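Note that one protein chain of the assembly has been removed; the remaining protein chains are unaltered in position.
The chains carry the letters A and B, assigned in the order they are written, with residues numbered from 1 in each.
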Amino acid sequence: MEQSKKSTQDNLLEVKNLKISFKTDEGIVTAVDGIDFSVRQGQTLGIVGESGSGKSVSTWSIMRLLPKNSIIDENSSIQFQRKSGKTVEITKLKTKSKELREIRGGEVALIFQEPMSSFSPVYTIGNQIMEAVLQHRDVTDQEAEEIAVDMLDRVGISNPRQRFKQYPFELSGGMRQRAMIAVALSMNPSLLIADEPTTSLDVTIQAQILELMNELQKDLGMSIIFITHNLGVIAQVADEIEVMYLGKILERGTTKEIINQPKHPYTKALIKAIPRLDHLGERLTAIQGDIPSPLSRPVGCPFYTRCDDVISGVCDVKMPEPTHLSDTHTVYCFLHEEKDV
Amino acid sequence: MSDTLLEIKDLKVHFPIRNDSLFGGVENYVKAVDGVSFHIEKGETLGLVGESGSGKTTIGRSILRAIEPTGGKVTFNVDDESIDLSQLSDKEMRKFRKHLQLIFQDPYSSLNPRMTVRDIIAEPLVAQKLAKGKEVDERVQEAAALCKLNVEFLRRFPHAFSGGQRQRIGIARALVSNPQFIVCDESVSALDVSIQAEILNLLMDLQEKLGFTYLFIAHDLSVVAHISKRVAVMYLGQFVELAPTKSLFHAPKHPYTEALMSAIPEVNPDIAMTPVELKGEIPSPINPPSGCRFHTRCTYTQDICKIKEPVWKEVEPGHFASCHFVDTLNLQGVEMSSPAKSPLTGKN
Partner (left out) sequence: MTSNNYPTLPPPEKDLNESEEAKRYYSASQFQLIWWRFKKRRIAKIGALVLIIMALSGLFAEFFGPYTGTTRVSESVLVAPQIPRFCNSEGCTLRPFVPSTISKRNPETLRMETKVDPSVRRDIYFFVEGEPYELLGFFPMNTHLFGVEEGTIHIFGTDSLGRDLYTRTLIATRTSLSIGIIGVIIAFILALIIGGAAGYFGGWIDYVIQRLTEIVRVIPVIPLYMGLAAAFPKEWSSSQVYFAMTLILALVGWPTLARRIRGKLLSLRGEDYVIAANLAGASPSRIIGRHLLPAFSSYIIVDLVISFPYMLLSETALSFVGLGLRPPTVSWGVLLQDAQTVRAIEQAPWLFIPALFVVVAVLSFTVLGDGLRDAADPYQV
């Protein structure tokens, strides 16, 4: 079956056959193993995965923000459509090139889990937003300050003029996360990568941040890649969900498809493993065994070691081909492959 | 049949803040736990939820005297005796520790990387001289088996294990001395979802088999609700509500509980989230707000809330709350079990 016939024109980002490995003392570790995904204009792509799934690595590579010992395979392709309409191949850019610098921050912005470490402790919040603005936009200091204050106001920080003069340590965790979003959005990026942005926050604050991000997306029309391990969070923000496990995508579909009709045994198990308030007292369905170490990654489907429906002699031999269940819903599992197995 | 195992009366933990003078005089206190009373029944799980800074971890640790309580009584009923833990000397306490254990949050930092798994699990036995020679190994092996650890693992060091396995080692250490009471301090929050479910199941199985009593502390309401018989909600060093789990989630009596529950991200994409808005952030526990501590963020706040501290009262049998408007507010709970409607568990 052909990949969905939708025109690729409205794809802001198109990643093909992305493979990333790391050179370590213990040898070469493959963190992301040949994945494809795309992000459409104005949409939110959610990536769910547990530790070691490669969800962060695969997205940080879009900004080429990977450690020095990382290797992006030469057959990998990351096509990003710039604001000018031109499409660039990010894997081919030099790490110090002007174009990459313009894209970083200017067109692709990143927010992550620990807001404290993303700010320099010696400058005020306002200063840091201003600096970001000045770097990517042709404005005077005065205008940059206005933009910064406006941005702080927009992310729901009260007294933005006063907060502008405060240092990061003077803000609470939730406020810092808002400020980080303000920095990220001040350049009006077309793609925002949110890497577990609410994981270290309390639930009440998390709910506020999620609401804020949904609102801002409506207003600014950017695309978002939202990375998390929490299915509840992703169900609330994403249009499409991709389920990753040990460097592979196992299932992809719209949020409703993934949550309401999961097809991959891993996705099913993951959903069942969440304790839910409306099913108190029921025993949780745990997934047997542990996540294998990336150093000893299983051959074939990475999930076969823990899968209840494993077909021995098949699953442990090769990675299944994608099965397209609908235009949007794709699963990588032999259980669903056309009956030629 | 409801035997009280642990009775906590007016527990207070205040941490002094020292100033910069030569001998560091005390300037003020962080009132991490400020007058909390409750009891835990034998064999039950009491859940304790609260946001960061609410003092929930401090409660757990001060009961075990990992942190010295500033005031209050912790009465422990064991072998037909009632012992006030806060009055024991360090030495007496050390002897008593076999009855009390803690399961940590971080499965990495809580195991000494320089000891074998066998020595880690054996520590309570050896340190308190509860067993000798072969018996130590027998009991360690039994504890390991209960936590589904392979005997082969005992010779290894912690660096050989994943987070879930390490947490099982931590649990084996906690149960090897055959304690009555175990504090689980965010014991599953650092784990991946699939591993978390397994550890929760393990904790529940062990309780069933060995009759443990848990104080289960977590910030994740769904997890707490899942494992607990009763749940206490904590805010700024005090309890705001304590009730049997179903009653608490179905019909909360305190606005803070309502807000917390409404903020849980809903997995079902067909149900839109409508979080109750909490104004601002959690205030500092150094100078908690006057009157009701929650009034600065409460949607239902009125003048009286700023002045008068609400009373902790039993609204329904076993359901306690401290709010001036406990009888008049009609708060939103969570819809309980409607499996037919939910596509999540309806299908296999």
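By definition in this document, a contact is a pair of C-beta atoms (placed from the backbone, for glycine too) under 8 Å apart; a residue touches a chain by one contact, two chains touch by 3 or more.
Keep in mind that this is a model prediction, so the values were computed, not measured.
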| item | value |
| --- | --- |
| Which residue of B:S37, B:Q128, B:S189 or B:Q207 touches the chain not shown here | B:Q128 |
| Option from B:L46, B:L64 or B:L191 whose C-beta touches the chain left out | B:L64 |
| Sole residue of B:D10, B:E138 or B:D327 that reaches the chain not shown, by the stated touch rule | B:E138 |
| Touching the absent chain when the full complex is considered, from B:L100, B:I199, B:L248 or B:L331 | B:L100 |
| Chain B, residues in touch with the chain not shown (by the definition above) | 23-24, 64, 66, 94-95, 97-98, 100-102, 104, 106, 109-116, 123-124, 127-128, 135, 138-139, 142-143, 145-146, 148-152, 155-157, 159-160, 170, 173, 177-178, 209-210 |
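Rule of thumb we're sticking to: only the chains that are shown with their structure count from here on.
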| item | value |
| --- | --- |
| Rounded Å distance, chain A centre to chain B centre (Cα mean) | 32 |
| Chain B-facing residues of chain A, complex | 50-51, 172-175, 202-208, 210-211, 229-233, 235-236, 255-256, 259-261, 268-288, 290-291, 293, 306 |
| Chain A partner contacts - residues on chain B that touch it in the complex | 51-52, 162-165, 192-198, 200-201, 204, 219-223, 225-227, 245-246, 249, 259-270, 273, 275, 277-278, 281-282, 334-339, 342-345, 347-348 |
